[in-house]
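Heads up, one of the protein chains got dropped from this complex, but the rest are sitting where they should.
Take a look at subunit A:
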Amino acid sequence: MSDTALTDTPAAPETAGGRPPLVAQLSDWQRRFPLLQIVALVALYGYGLATIDGFGSHRVLYAILINASLLGLAGAGQTIVVLVGGIDFSIAAFISAGDVVIAELCGTYHWSVPAAAAVALAVGAAGGLVNGLLSFRFKVEPLIVTLGVSALVSGLLLKWINGAATGVTPAWLGDLTAANGTTFGLAIPPVVLIWALVALVIGLVLTRTRAGRHLYLTGVNQQAAKLSLVRVGRTWICAYVASAVLAVCVGILLAGYSGSGNVTVGDPYLFQSLAAVIVGGTMFGGRGDYWRTVLGALVLSVVALLLSAAQLPSAEQQMITGGLILAVVGLYGRERRLRDRI
């Protein structure tokens, strides 16, 4: 019997069978390591440097990083929820909620920021609890539940502020996200360091703690997780609470960024938070990690900046972003679970 060429290459998983060895090997690497995302990030940034004047300046870099930080933080909760096997379309609403609650309570009612933040976070926790409980206990499709909660939260906000936000946020909150901001004397915007810190903590929690492992076990096989003594309900609900709370945090930062409350500030994140997760390559149900989402957020931010630098009309910007996401989904679409859910 003739030996096949495949036997010459080191171990590749069986799904790669039948493809040329190089492709098989690359796709195997890609599964373990976000190679493609790193290549794309470097290529896109390089393209910007080569074609756009001043793309290498600090100002542009910080703009990218601040944008990526906010997106990455919004995508953190989405990553957690996606890993456990769900999806969260209420992130945008909770971002708006964080933003408006801070601006209104501080600006209009003159509360202190910590007190206002506590209220905002409590709103997030309660909303996340509703998301998690409804989708787990009553087995309602998370997509529907989170969109429903999202509409509910947006409606409540509008009612509360009578249709128009009036509050203004304290200046120091704005410094957190200012491109010329400094952290302990370093010329780095604080929000970037906050993101780095959060990324570190979430990365560690996901890979090195029981809670994180329970998240993966539940996401990969809920029934088996239950029979392996994982409290799957608790894990699922906690994931949704974490997602909503992180979204509220992004909202608080955005309130500082824009200086005033705005009920539509979260809207772009409705799909962007999921896009960061998908572009990063995290799969529904237990495959991936937060580092991938970090890369996804960076890639999307660079793309956004390239598009605005090219002064494309927003119609074309949207088309390109949409095309990019579809291309990535197509690439990963072979993985059954992802295809099932999108």
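FYI, a residue touches a chain if its C-beta (ideal position, glycine included) is under 8 Å from a C-beta of that chain, and two chains touch if they have at least 3 such contacts; residues count from 1.
Here is the rule we go by: contacts and distances are computed from a predicted model.
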Choices "Hydrogenase maturation factor", "UDP-glucose 4-epimerase", "Nitrogenase iron-molybdenum cofactor biosynthesis protein NifE" or "Sugar ABC transporter ATP-binding protein" - which one is the UniProt name of the chain not shown: "Sugar ABC transporter ATP-binding protein"
Chain not shown: contacting residue from A:Leu217, A:Leu274 or A:Val303: A:Leu217
Hidden partner chain, touching residue among A:Leu71, A:Val153, A:Val230 or A:Ala276: A:Val230
Hidden partner chain, residues of subunit A it touches: 1-2, 4, 6-7, 9-14, 16-18, 24, 28, 204, 207-210, 213-214, 216-217, 220-221, 223-231, 286-287
